[in-house]
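With one protein chain removed, the remaining protein chains of the complex are shown where they sit.
Order of writing sets the chain letters: A, B and C. Residues in each chain are counted from 1.
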Amino acid sequence: MPRLRTQTKKAQIMSLEEACKTFMHDGAMVAWSGFTGFNRNPFAFAWQTVRQGVKNLHVIDRHGSCCTWLLNAAGAIKVYETDWMGWGEMAGKLDVNLERRYKKGEMILEDYSHGAMAMRFLAGAVGAPFIPYNAPLGSDLYNPKYDALGRAGMRGKDARIPKKKFIQMEEPFWGEGDTVLLPAARPELAIIHVAQCGDKGTARWRGVGTIDKEIAYAADKVVVLAEEVVPESEMRKLPEGNQIPYFVVDAIVECPWGAFPSSVPFYYDYDAPFMRDMDKVSRNVDDQKKWLDEWVFGPKTWEEFIVKLGAKRLLDLKADSVTGYSTRMMRGKKPAPRMKMPLSVAMSGY
Amino acid sequence: MPRLRTQTKKAQIMSLEEACKTFMHDGAMVAWSGFTGFNRNPFAFAWQTVRQGVKNLHVIDRHGSCCTWLLNAAGAIKVYETDWMGWGEMAGKLDVNLERRYKKGEMILEDYSHGAMAMRFLAGAVGAPFIPYNAPLGSDLYNPKYDALGRAGMRGKDARIPKKKFIQMEEPFWGEGDTVLLPAARPELAIIHVAQCGDKGTARWRGVGTIDKEIAYAADKVVVLAEEVVPESEMRKLPEGNQIPYFVVDAIVECPWGAFPSSVPFYYDYDAPFMRDMDKVSRNVDDQKKWLDEWVFGPKTWEEFIVKLGAKRLLDLKADSVTGYSTRMMRGKKPAPRMKMPLSVAMSGY
Amino acid sequence: MAKSMEQMMELIEKIPDEPAKPGEFILPELMAIQIAHQVRNDDIVFAGTGLPMVGIMTANFINAPNALLIYESGICDGKTMHVPMSVCDQRAANMSSTLGGLVDTFGYYLQNGYVSLGFLGGAAIDKYGGVNVTSIGDYYSPGHRFTGSGGNSDIGTMAHRVAYIILQEKRRFLDRNEYTTTPGWWCWDHKTGEWKPKKEVWKGTAYANSGPVAVVTNMGNYAFDEKGEIYLKSFHPGVTVEQIKENCGFNLNVSRVEGETKKPTYKELFVLREFVDPELIFLPQKVDYPASLQKLING
Partner (left out) sequence: MAKSMEQMMELIEKIPDEPAKPGEFILPELMAIQIAHQVRNDDIVFAGTGLPMVGIMTANFINAPNALLIYESGICDGKTMHVPMSVCDQRAANMSSTLGGLVDTFGYYLQNGYVSLGFLGGAAIDKYGGVNVTSIGDYYSPGHRFTGSGGNSDIGTMAHRVAYIILQEKRRFLDRNEYTTTPGWWCWDHKTGEWKPKKEVWKGTAYANSGPVAVVTNMGNYAFDEKGEIYLKSFHPGVTVEQIKENCGFNLNVSRVEGETKKPTYKELFVLREFVDPELIFLPQKVDYPASLQKLING
C-alpha cells in the first residue's frame, strides 16, 4: 500500500525462528507465495507459524496451498479472503478443515475470483487504491448480499479492509457498459519462497510467477525464504532474471527444502504422496492430530523435518537441470516415461 | 484493447518494406518501442514509414525518440499524445521540428506524464478501460481547459480516442482523497525493436523494458523488428527471459542494426555524434533537407544505410558482451576509462 | 523390450483412426476425448486442472497441435512431455513461450480478449450454462461448500467459447443455481435484482457474446440454442435419452439429439494412454487394447 517512506529498508538475514517471531503475530493480514499446493509454498514458514501458536490470521491470497492447509488444520485462520479454497488439486479439491471450521462458524470466507485477486494485488502493488475489472458481471461474487466482511461488521474499521467489497459502475470513457471497481489488496505481510536470494535481498525464481511480485510490493513487510542465499553481486550479473528488488525485502531466511511438499522449479519437485497423505489425515480428527504431532511438533527444526524425510525421498524429488522437475518420482501408478521431445512439438514442427 | 478474437494470430516473417506496407497507413494510431532516442528505437521502421510517404499519424507513446524526430522532420505526425516531447536528452531537449510544426498549428499535442502514460498502457494491456492514478492532482495536466483532443473536437468519434482526457473522482474504498481516472491507451499498431525473435514470434530483449510489453498487448497489431530471427525452439529454452509471447505478434522483420542510432543492449551502443548531427540539421531547413536526402532517400535499403555508416563506426559501437555497451566509442571529449568495478561497489562493499 | 517414446511416436500414424468398440475404453477416456474435439487448431485455450487439462493435451497431441495452451499460474504455450498435476506444475511450463503470472493470464490474455476457448469444471450448472462452484444452500451456512471460483468465473465469462465438464446428476443440473459463480447466457442484474440475458447485463463490453457453447458429462454432450438454453446433442454409448432426462433437474430439450456420441478412435486412445497419461495419474483404470492393435504396438 502507498505509505511514504523516509528511508530504505535494510534486509536482515535471520533464522526461520527469528523471522517468524519478528514478523508474524496474532491477527496479522498475510499473503503467501506460490500457487496451490504445488509450487513454491513457504511451507517452512507456515510450519513455524503453527509451532509458535499464532492465531486469528487474516489470509488474503490468490489460492489455498500447503500453507493454508496447515494453518487451517491448526485453526489459525480467522478470515480467509481469496478465490480458491482447495489446496492441492489432486489431494482432494476442498480443504476439509476449512469446510469443517467454516460450517462451525469459526471463520469468515470472502469470495473473489482468480482474476479479481490478481487485479487487486496489481492495484496494491502499483499503489493504486482500486482497479476496474470486467468479470464477472452477473456473478453472485458481486451480489451485494454476499459481502462477508461487511456482514461481519469488519469494513471501514481497519486500515487494511476497504469500506466496500466492490463497486459496480458505468464505464465512463468508451461507453463499454458496466465495470466493477475492486479495492487494492494491502496485506501487512508477504511471505515469499524463492530459489535464490542475494545477501542484500534481491531475489529470483524460475518457472511461473503467479502473483508473487505483486504481493511483495503490495505488502508492508516482506519475508523472503530462499533455497540458497548467495552473494548479492552474483544476483546482479543478470538483473533481468530477478523479480524482487532488495529494497522491498525486510528479512532473508536461508531455508533449503523450505517449500516441501510443494516444488521449487529447478530445485525439487512436489511430493504428491505426501500431499495425498495430508489430505487423508485431514478427514479424521485423530489421524490429523497424530500427523501434526509427528510432522509439526516432532522435529525440533526445519532441518530435522527434512532429514526425517530420508535421503531416498530427497533423491527422487531432486529436479532435473534441464526440465526443472523430476522424472524419477512416482506420481501415479506407473513411472514417468523418458522423452526426448514433447509430442506437440513433433506434431507441430517447432 | 479488449476485442474478442476467434482465432490465434500467426506471425508472418516479412521484409521491412512488406511489413511497413502491410501495417502502416495514413492516420494510423501508433506506439514505438524503446526509450528516448537512446534505447531500442525501431528507427528502420520509422525510416521506411517516411520513405513510404505516410502522413497524419497519431502517435501515442511514452516518449519522443529518434523515430519521432524523423517523423516530425518529415511532417508525418498529426496528433502527438505523449508525455515528453524531446527526443534525445543530449541532442537538444526539445524536438525542433515539433516546436516549429506545433507553433504553425500543423499538429495537436496532448500532454500527460510518464507515470500517467505507463498506467494508461498498463490498463490497455490488461484489457481494463481505465485506471486510477494519483499524480498529479493540481497539475495543469488535469486542468479541464487543457484537453487538446477535446478542443479539436476529436473525442467520442473514434473508437481509439476516449470521450474524456481524465476524470477526477473521490476515492471510494479507503477515504484517500481524490484520484484521477485515466483512460486506457489503445493504439492500432505497436512497433517493437527487440534483440532476438523466434521464427514464430516469441521475443526477447535485455536491459530496460520501458513499456514495450504493455504496448505490445495494448495494440491491435504488433510488428516486431529483431536484430536476429532465431529458431523458436531456442527461445523456448529460457522462457523466463522472453517478454513478448508469439501470439500477440503479427509480423517479424529481421533487421540488424535496425535501432541505429539508438542502442540495443548487448548488440550495439547509441551513436551520440550521429544524434547530435540530427539535432543540428533540424535547426536549419536546408540542412535538414540535405540530411533527409542523404540518409533517408539516398540508400535503397536499410542495409545500404548501415553499410554507408562504414565498418569503423560499426566496430566502435559494437557492445561489450559483459556490460552490454561499448567503451570504445567517443561520447564526450575524452575516451571512456577502463574500469574493473563500479566505484559505488568499492565504496559500499557489495 | 519396451519401446522408447520416440518409437511409440512413429507408431501413431499407423494406429487406425477407427472407433473403438464398447468395452475397449472407459468413460473418462471418452469424456477426455470429447473435450479434445472442442479444441480447434487455431484456438487459444485456457483450461483448469483435471480432465479439462487432459482433454486439451490430447487435442494438442492429435487434432490441434498448434492450439495455444494457457494455464492460469502464468504459463503460455508450454510444450508438455509429462502430464501436469496442477496448473502450476513445472511440467506445464516446458518450452513455453513466456512465463508470467496471474496478471498476465487473467489480464494481458483473458480480459484483453485473446482467449478463444475456456475449458472448465463445475459442481452444478443451470439450464443457461450458469455454473456454481461455490456453495449449496444458504451462502453463509451452506449444506455444501466448494472451493469457490478460482479462475472459473473469469474464464467462463471472458473466453470467446466456453465448455464445461460436469458430473451428471439431478441435483447438479438445475433450473436455477443457488449461487451463480459463473454466469451463463442468463444471469442476475445485481443493479436491479432482475434475471436477464447475459447480453443485456454485459451490454457494451467486449464479452457480451462470449459464453458456454458445450457441456460434456458422463452421460452425454450438450450444446446451447439461440436463446442460450442447453440441449442434448448426443448420448454416450450405453446411455439412453430417458436415463439422461432422469438425471436432469429441469425439463431437458432433447429434440435436437443427433444420435450417439462418437466413440473414441484407437488412435485417440493410443495417444491418450501412451502420451497424455502413461503414468496413470488421471486415468488410473486400464482397459487392454484389442489383440490385433496390441500386436501392432508390440511390433
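The rule is simple: contacts are C-beta pairs under 8 Å (C-beta built on N, C-alpha and C of every residue); 3 or more make two chains touch, one makes a residue touch a chain.
What you see is a predicted model, and the numbers here were worked out from it, not measured in a lab.
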Please work out which displayed chains the absent chain touches and list them by label. A, B
Which residue among B:Ala31, B:Ala46 or B:Met119 touches the omitted chain? B:Met119
Contact partner of the left-out chain, one of B:Arg5, B:Arg51, B:Lys78 or B:Arg331: B:Arg331
From the list B:Pro162, B:Gly198 or B:Pro265, pick the residue that touches the absent chain. B:Pro265
Check the options B:Thr8, B:Asn39, B:Asn72 or B:Thr202 and report the residue that touches the missing chain. B:Asn39
Touch assignment to the omitted chain, from B:Glu214, B:Glu227, B:Glu254 or B:Asp279, lands on B:Glu214
Taking the full complex into account, what residues of subunit A touch the chain not shown? 1-8, 10, 125-128, 198, 200, 202, 217, 233, 235-237, 239-240, 242-248
Since one chain has been left out of the picture, which residues of subunit B touch it in the full complex? 34-39, 62, 64, 82-86, 88-90, 93-94, 98-99, 102-103, 105, 109, 111-119, 121-122, 133-146, 148, 151, 168, 171, 175-179, 207-214, 263, 265-266, 269-270, 272, 319, 323-325, 327, 331-348, 350
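One rule holds in what follows: only the chains that are shown with their structure count from here on.
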Measuring from CA centroids, which chain ends up nearest the centre of the complete protein set? A
Taking the mean of the CA coordinates per chain, how far is subunit B from subunit C in Å? 41
Quick one: report the Å distance separating subunit A from subunit B, using the average Cα coordinate of each chain. 37
Centroid from C-alpha atoms only, then distance subunit A to subunit C, rounded to Å. What do you get? 27
Residues within subunit B bordering two or more other chains: 2, 126-128, 200, 233, 236, 240
Shared-contact residues (touching 2 or more other chains) in subunit C: 66, 79, 93, 95, 99, 103, 107, 110-111, 205-207
